[in-house]
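Note that one protein chain of the assembly has been removed; the remaining protein chains are unaltered in position.
Moving on to chain A:
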Amino acid sequence: MNSKGNIFNIQHFSIYDGPGVRTTVFFKGCNLRCKWCHNPESISPKNQIEFYSDRCIGCGACFKACPNGVHVLDDKQMHMINRAKCIGCLACADVCFANAITAVGKYVDADYVFASIMEDYLYYSNSKGGVTFSGGECMLQIEFLYEILKRCREKGIHTAVDTAGNVPWSSFERILPLTDLFLYDIKAADPALHKLLTGAENVRILNNLERLSASGKQILVRIPFVPECNDGQIPGIAGILKSLNISRVEVMPYHKLGDNKYTALGMDNELKAVEVPTEAMMDRAVEILVSEGLNAVKT
């Protein structure tokens, strides 16, 4: 079996997505709409284009290649992209050699991904590292994920699945025997606020976390800490986590490294004006979690 999936990045020598040196495979498509998302290119399950106008050399190749008239000039003769018409065929990106238009997402087969993973096989054994599947929500492409996990298991490679947990429990059951570690995102304790911030309620997410905890699998919870959004949620999250089997909690500060991607994708960035949290805010969040007996750190 060599199924295909949509991947938008493979990051080798990654050291922040689980133990040791890892390869992180980013799956495209997510069913949450977190306002702070720093990987906005991961949200849509379809292929997309990013446009970096500063790299454009004005060759016009994209205009000719596009079957749908997506590329137009505005009244100031500036290159504009009519995204409503874009079908994600990537014909424009294919002819943009200046990399002003770049493709986000590529349908690749499991052989391709696994070959890329195996490039760094020795690094895993020398660092007690492995592979992390992230996204987007990697569990939305569960059969593709299953197939790669299975190959990793056959080679004895440590595996981690980075998930927001908003998938049916059956998806967890599918990959449970093949996964060594879950990196589990918790964004808010309050269901209404969770829906406001992410577009979805957290009932299923928390139920899945509870069941995962009961399964005995190693879980590392990650909390994005976003001022003006979920910074008041730490006590509530701590209350949920303290009764569960969580090996470690990482509080991750909101950052603005994804800002230019919003522009390149033609997407609105609702949190553009929000500042990154201070060290004191981060320390306080960790303190609260630690006070509930959790092994918490900031990253």
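Keep this in mind: a residue touches a chain if its C-beta (ideal position, glycine included) is under 8 Å from a C-beta of that chain, and two chains touch if they have at least 3 such contacts; residues count from 1.
The definition used in the following text is that contacts and distances are computed from a predicted model.
Of "NADH dehydrogenase", "Lipoprotein", "Pyruvate-formate lyase" or "Transporter substrate-binding domain-containing protein", only "Pyruvate-formate lyase" is the UniProt protein name of the chain excluded from the display. Of A:Asn82, A:Asn126 or A:Thr278, it is A:Asn126 that touches the chain left out of the display.
When the whole complex is considered, the residue among A:Ile7, A:Cys92, A:Ala110 or A:Leu212 that touches the unshown chain is A:Ile7. Within chain A, the residues in touch with the undisplayed chain are 7-16, 20-21, 57, 59, 61, 97-99, 106, 108, 112, 115-116, 119-120, 122-123, 126-127, 129, 299.
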